[in-house]
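One structure is given here, and the rest of the page talks about it.
With one protein chain held back, the other chains of the complex are shown just where they sit.
For reference, chains read A, B and C in written order, and residue numbers begin at 1 within each chain.
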Amino acid sequence: MEHMTQHDALKRLAYIEGHLAGVRKMVEQDQYCVDVLKQTYAIRRAIEKLEAKLLSGHLQGCVVEGIEAGESDRVIDELVELYALANK
Amino acid sequence: MEHMTQHDALKRLAYIEGHLAGVRKMVEQDQYCVDVLKQTYAIRRAIEKLEAKLLSGHLQGCVVEGIEAGESDRVIDELVELYALANK
Amino acid sequence: MEHMTQHDALKRLAYIEGHLAGVRKMVEQDQYCVDVLKQTYAIRRAIEKLEAKLLSGHLQGCVVEGIEAGESDRVIDELVELYALANK
Partner (left out) sequence: MEHMTQHDALKRLAYIEGHLAGVRKMVEQDQYCVDVLKQTYAIRRAIEKLEAKLLSGHLQGCVVEGIEAGESDRVIDELVELYALANK
């Protein structure tokens, strides 16, 4: 992982962890389901953005390097597997 | 929120928080992006399951009660808004 | 289905069918995969919008009527099943 990607990912993860702690508090306080769901949707979107950043870093880094190093089979199989997992 | 839904949601949230802390550790240790992404996909699916449970509880509880109490406009508007947010 | 919802759905379906025929032509002419995929994503979003409209009509119509007629169990079970199918 590139340093920039790693730094950005850690910042996003800290934000997501804080948001999730807020949702737990809402559930503990028995707040209205609709309000809780709005927050979990926001968390899900934050995770999707983190994934987009990680994938983008992976494509620009390891994928190009892997193919240039003659390991295109492994690299492409991983991408196809990731795509299937992402949409499961 | 019903007691069962609340209890189940708190258990799921604890699991998700633990999983997320594991992902943060992976990123801190600079592990392979593909492995990190597989974990974030699993977390996203766990959040989707939590959302399904919360929504199901909401439908069986507040939605039925709200419509029976003559507040169908508010209740249905909320559901339409939730659906739009969930798929944004 | 309400008349307005039905009319709107048929218009959307005609648009989607036309779009899909365009994609088939692109594939027959062996156009660049990336361009084909951009079109299938647009079609998928058009279907999602159609679904949102159908669901909204269903919530405002059959769901409210069903619950008011004392059939909340059936109506809510259907919604929970739909939600699970939509996110499968």
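Operating definition for what follows: contacts are C-beta pairs under 8 Å (C-beta built on N, C-alpha and C of every residue); 3 or more make two chains touch, one makes a residue touch a chain.
Being a predicted model, the structure only gives us computed values, none of them experimental.
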{"item": "Hidden partner chain, residues of chain A it touches", "value": "48, 52, 55-56, 59-60, 63-64, 67-68, 72, 76, 79-80, 83-84, 87"}
{"item": "Missing-partner contacts on chain C, residue numbers", "value": "1, 5-6, 9-10, 13-14, 16-17, 20-21, 23-24, 27-28, 30-34, 36-38, 40-41, 43-45, 47-48, 50-51, 54-55, 57-58, 61-62, 78, 82, 85-86, 88"}
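Definition applied: only the chains that are shown with their structure count from here on.
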{"item": "Distance between the centres, which are taken as Cα means, of chain C and chain A, whole angstrom", "value": "28"}
{"item": "Chain A and chain B, separation of their C-alpha mean positions in angstrom", "value": "16"}
{"item": "Residue numbers of chain A (touch at least two other chains)", "value": "none"}
